[in-house]
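Missing here is one protein chain; the remaining ones are kept as they sit in the complex.
We call the chains A, B and C, going by the order they appear; numbering starts again at 1 in every chain.
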Amino acid sequence: MNDIMNAAFIVALLSAALRLSVPILFAALGGMFSERSGVVNIGLEGIMLTGAFAGVVGSYFTGSQWLGALVAMLSGIALAALFALITVKVQINQIVSGIAINLLAVGLTSFFFRALFGITTTPITVNAFSPVSLPGLSTLPFVGEVLFSQTALVYIAFLLVPVSWFILYKTSWGLSIRTVGEHPTAADTVGIPVNRVRTLCVLASGALAGLGGAFLSLGQFNMFVDNMISGRGFIAVAAVIFGRWNPKGILIASLIFGVADALQIRLQTAGIGIPYQFLLMFPYLLTVVALTGIVGKTVAPKALGKAYAK
Amino acid sequence: MDPILRMTGISKYFGTFAANEGVDFDVLPGEIHALLGENGAGKSTLMNVLYGLYRPDKGEIWFDGQTRHFASSRDAILTGIGMIHQHFMLVPVHTVLENIIMGMGKEKGFLVKEAQLEKEVLEIAARYGMEINPRALVSELSVGEQQRVEIVKALFRGTKLLIMDEPTAVLTPQETEELFKTLRRMSDEGMSIILITHKLNEVMSVSNRVTVLRDGKVTNTVMTRDSSEYELTRFMIGRELSPACREGRCCGDKLVLELDHVTCEGEMGNHTLENVSLSVCAGEILGIAGVDGNGQKELAEIVVGLRALKSGRIFLSGEEIAGKSILEIIGKGIGYIPEDRHKRGLVLDFTIGENLILKDYNKKPFTKGGLFDFGKIHGHADDMIKKYSIKTSAAGRESEARKLSGGNQQKIVVAREVDKGPKLLIAVQPTRGVDIGATEFIHKQILKAKENGTAVLLISTELSEINQLSDRIAVVYKGQIMGEIPHEAFEESLIGLMMAGMTYEKAMAANRGTGQGTKASEFLADGHVPAQNAEPTKEQVNA
Amino acid sequence: APKAEPAAPAEPAPGAETPAEEAPKIVLILPGPINDQGWNATAYEGLKLVEKDLGVTMEYVESVQQADFESTFRDYGEKGYDLVFAHGTQFFDAAKAIGPQYPDTFFMVINSEEGVEPNVGGIGIREWEGGYVAGTLAAMNTTSKQMGAIGSFPFPVIEGTLDAFEAAAIAVDPAIKVTKTYVNSWDDIQKGKETALAMIEAGSDLVFCSANQVGLGSIDAAKTKGVKAIGYISPQNEVAPGTVISSVTYNTPGLFKVAVQDFLDGKLTATGKSLGWADGVLDVQWTDGVTDEMKATIETTIQDLKDGKIENPYVPGD
Partner (left out) sequence: MSALDKRIKDAFLKPGARRWSVYSLLVPIVSVLLALVLGSVLLLFIGINPLEAYWYLIFSNFSNTYNVAEVLVKATPIALTGLAFTFAFRTGLFNIGGEGQMFAGAMAAVFVGLKTGHLPPFVTIGLCLAAAIVAGGIWGFIPGVLKGVFGSSEIIVTIMFNYVAVYLLSFLVDKPLREAAGFYPQTDMIGENAFLPFLIQNTRLHIGLVVAIILSILVYVVLWKTPLGFRLRAVGYNPDGAEYAGINIRRNMILAMVISGALAGVAGFTEINGIHHRMMDNFSRNVGFDGIAASLLGGATPGGVFVSSILLGMLQTGASAMQRGVGVPANIVSIIQALIIILVLAGNMMRPKLEMRLKVKRQEREEREEREARKESQGHQEGGIDA
């Protein structure tokens, strides 16, 4: 154990944690907008998967990872639009809708992947994001490499934290979102179009989760493989709650999950005696601990999960 | 003068049920127009139509000389209509300022410029003599303060016509008086106000005209000064009212409930009740007067075991009950009409029948060998529905409590709690938001219970109710009993002073010293916040 | 064996069949999707190969769940299929249970080392032989004497492959240390990448992975960190040129071809049969990064494997 607990190890761990937290952060910020407006979005997993897929498709056909990321966001929005239609308009149970959306995404991505690329044994690779060193900052000892030699999407993800905070707390949109999630009837009486706000928030969650998916396929790799999200969307849902529905908390939650995951991988490769299954449980148990309120009471938006019908 | 609002032939159906049918209604500029009617008469529905929350199935709305089609409340707001709902439309976790400006992005800009908006808000409040703190969280405000926020919210949107749905149901007499001052000031400035209330004295004192609704149709529109409470009652319920009448105390020696220096702690560790000592005899009604939020809820909950006490003792017929479970205490014969029928008193999704056995579901006639005996349960429900004239829908005992009007919901609670002939009945705000017919009925049930030897602890912010029913009256302020007077010594101004925090002795002195108690209400007006927030200083009290 | 007998006299060459002769009904049952770029995808390639080379059409079903194994076998038994391939040892129990009920159908479980008379057979690749060659090659390309080996699940074949990889490396240089890790997934590519990164950061300068798509992640990690990787199962030299020093590939398609050919020839037996380097179902694809010297050593190793001079180092259950 000694040899792994040194500075280089810490830097490497943090670096990995950062990478692992970014997709969660994207999707969780999206989930935050959705939940702040009152809609629980368990479909984040499926939307991320769609984004990962669409990002590769976009990059493949345009040759540009940036356009790929854009396509990923648009596809996320498209799937979110379906989710909004069935939860906000038709008002089906949001949890089951989310489960159905995930099922749908698994099928659709696989279907279209085959339709477009056929069946291969070697991956289709596309143009992807490569790390951008921020001049000056990236040469700082230790943190330089961890923080400032990342792909553009990483910077965007972290930039989105203050941006989301600003939107939520300093603009009339944010006020409307928070009002709709807390007290839709009150929002309605002052003329805030409740269901339109919710729909837009769900679409925003689609865009962000789509981008989170693209981060995996284009920011971490340059390819799509079936089911590549592997449960990160569910972790994002947990991060929204763990982060108490605000951007700062969600940033911290995502980082904690990232660290937990990175640590878990390292402990396993370091060959410590704990069976790996228990290490894999760790992030989930951590979430449960967080929910016991030991790290502070969580106060959900009052109208969360409640469809609004006049 | 041309009316600012004219609604003609308005009909609104819920399914096949007509909540409003062919309603004609108009309001003049600068007028305070009262809208009266029993529970379920269609008042709120009509106002929701006006405010764009419902689309009328038939009829036309003219406002400011033009026909209007409101697709949403936003349209109504933009044309100058404001509405204050019966249940406040405020977000508790938002600040006062946020509550006032929410939904005004188009008018006030995308960025929330707090400093500037705060100034605007304070200006408006000052113009109508209201004091608010824009930075406070709404969850920390008293009901009266919340209402002020609601009014400022409407004014901030440039309201020309303000609708108020039962604004006084939750206010103290002093707060009500203050509200009316504000309303008069607003009407002096040319604003029109529609006031919905179940209290006829308020209608008489503040309104210019009255429209009465019954079963969704207008029965009359009259000038207030040409009418009387008596006449309005007839318009409203189609018969005369025979107000419940208190008889003298039956017996004063059989002690039923006794509280001995009871102290209870709130969530923040503050004392919500402090050293409260009380007693109620069999066949006696002890009225507890006080401004809402001064420990009344805690007082009731501590007796029935819903809340733990910190120190002191509680006796029921001589037996200590503090610390016992709710179930045990219920079993000892306590009936409890809670303050909030939606939150506590009923399971709204249960049927009437189920709600009627909410406390006895586990007991003999209703349960047999671990299973329900539905014959008995249904029989019981039918009996109660008949005996307490609960108006149900076609589904009868099977209809959900949610679907009943507030008055009939309250009757379910009353029937369940009173019918067993409890040793002790605790009634908290038993007629809040209930129409005069149902109020009369409920009052009679409470008096009947008393006659049958039940000790009654009546907690109400409604002084008229306290006056009408109580044998003795205690006043509670900040969790302490300020004093106790017999019914014979009831005097509204005196009680009002005690409700604002004076002990009985001081209040007597102040009340006498100022004659008629006019000074007293002025002092209250100056203090602005008669409740928790503004404790009168020595100087004020001595003045 | 069923249909095999009437089929035997006929010449397998296309066109030579009499029109009255019905085409054999063959189906491939897959536990996962055909585009997993790994286990199932190679089987699908096998199906294509059989169609192309032998002129025999084969159907397939994908993503069949464990709970449906028996009912799926039954269904094809009922429909009178001649040959049912089940792509993985996990099908063996179900084949054993259903086989006797449909004596006219032959059930061939890929990778099974046992068979059940009269109509359940097994055919598989000695995956450990692939791991062994990969390990030998790897050992000659590490300077830090530390290498990482990633597996999907601790299944016998996977464990065996990693164990063989380790044994081969140690045979080359006893100082070499191999870190073995299971990622519990066939498709979590990011986990593959992070696991490989963790190994590299802890000192490994070469990674090897037997876990379908997860392997792509580990190669990506090697590329990022400028260390080496060995391609495995599919040809992966092109995934990251310069990083992948060579690929050890399975010729799973060949496996199917062998089996179908046996079937057409009426030579299928109800026994387990495992194929290795000697049978041409394993292969190496070199890159320029490999010296002739290394190639020679590998060739020797392969020859030793062919000659059965090397023992399978895998001991189940430890």
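We take it that contacts are C-beta pairs under 8 Å (C-beta built on N, C-alpha and C of every residue); 3 or more make two chains touch, one makes a residue touch a chain.
These numbers come from a predicted model, not from an experiment.
Enquirer: Which of the chains on display does the removed chain touch in the whole complex?
Expert: A, B, C
Enquirer: So which of B:E354, B:D435 or B:D471 would be touching the chain we can't see?
Expert: Touches the omitted chain: B:E354.
Enquirer: Touch as defined at the start, partner being the missing chain; which of A:S37, A:S75, A:S110 or A:T179 qualifies?
Expert: The missing chain is touched by A:S110.
Enquirer: For a quick check of understanding: of B:R6, B:R185 or B:R344, which residue touches the chain that isn't displayed?
Expert: Spelled out, the listed residue whose C-beta touches the missing chain is B:R344.
Enquirer: Going by the touch rule given at the top, which residues of subunit C touch the chain that is not shown?
Expert: These residues touch the chain not displayed: 27, 33-34, 59-68, 70-72, 74-76, 78, 89-90, 153-156, 184, 316-318.
Enquirer: Since one chain has been left out of the picture, which residues of subunit A touch it in the full complex?
Expert: Subunit A touches the chain not shown through residues 40, 86, 90-97, 99-101, 103-104, 106-108, 110-111, 114-115, 231, 234, 237-238, 241, 275, 277-278, 280-281, 284-285, 287-288, 291-293, 297-307.
Enquirer: In the full complex, which bits of subunit B touch the chain not displayed? Write them out.
Expert: Per the touch rule, subunit B residues meeting the hidden chain are 15-16, 304, 306, 325-327, 329-330, 336, 338, 343-350, 354, 358-359, 361-362, 367, 370-372, 400.
Rule of thumb we're sticking to: only the chains that are shown with their structure count from here on.
Enquirer: Which chain's mean C-alpha position is nearest the mean C-alpha position of the whole protein set?
Expert: Answer by centroid distance: A.
Enquirer: Could you please state the distance in Å, as a whole number, between where the Cα atoms of subunit A are centred and where those of subunit C are centred?
Expert: 35
Enquirer: Find the geometric centre of each of subunit B and subunit C from their Cα atoms only, then give the gap between the two centres in Å, rounded to an integer.
Expert: Once rounded, the distance between the two centres reads 77 Å.
Enquirer: Using the touch rule from the top of the page, what residues of subunit A touch 2 or more other chains?
Expert: Counting only residues that touch two or more other chains, subunit A contributes none.
Enquirer: With touch defined as at the start, can you tell me which subunit C residues reach subunit A in the complex?
Expert: Of all residues in subunit C, those touching subunit A are 33-38, 41-42, 44-45, 148, 179, 181-182, 184-185, 187-191, 193-195, 197-199, 201-202, 213, 216-217, 220, 234-236, 238-239.
Enquirer: For a test of understanding, state which residues of subunit A touch subunit C in their complex under the given definition.
Expert: By the definition above, subunit A touches subunit C via 4, 8-9, 12, 16, 19-20, 23, 110, 113-114, 119-123, 125, 216, 220-221, 223, 225-228, 230, 232, 261-262, 265-266, 268-271, 276-277, 280.
Enquirer: Hey, which residues of subunit B end up touching subunit A in the complex?
Expert: So the residues of subunit B touching subunit A come out as 51, 53-54, 72-78, 83, 85, 89-94, 98, 101-105, 108-112, 153, 157.
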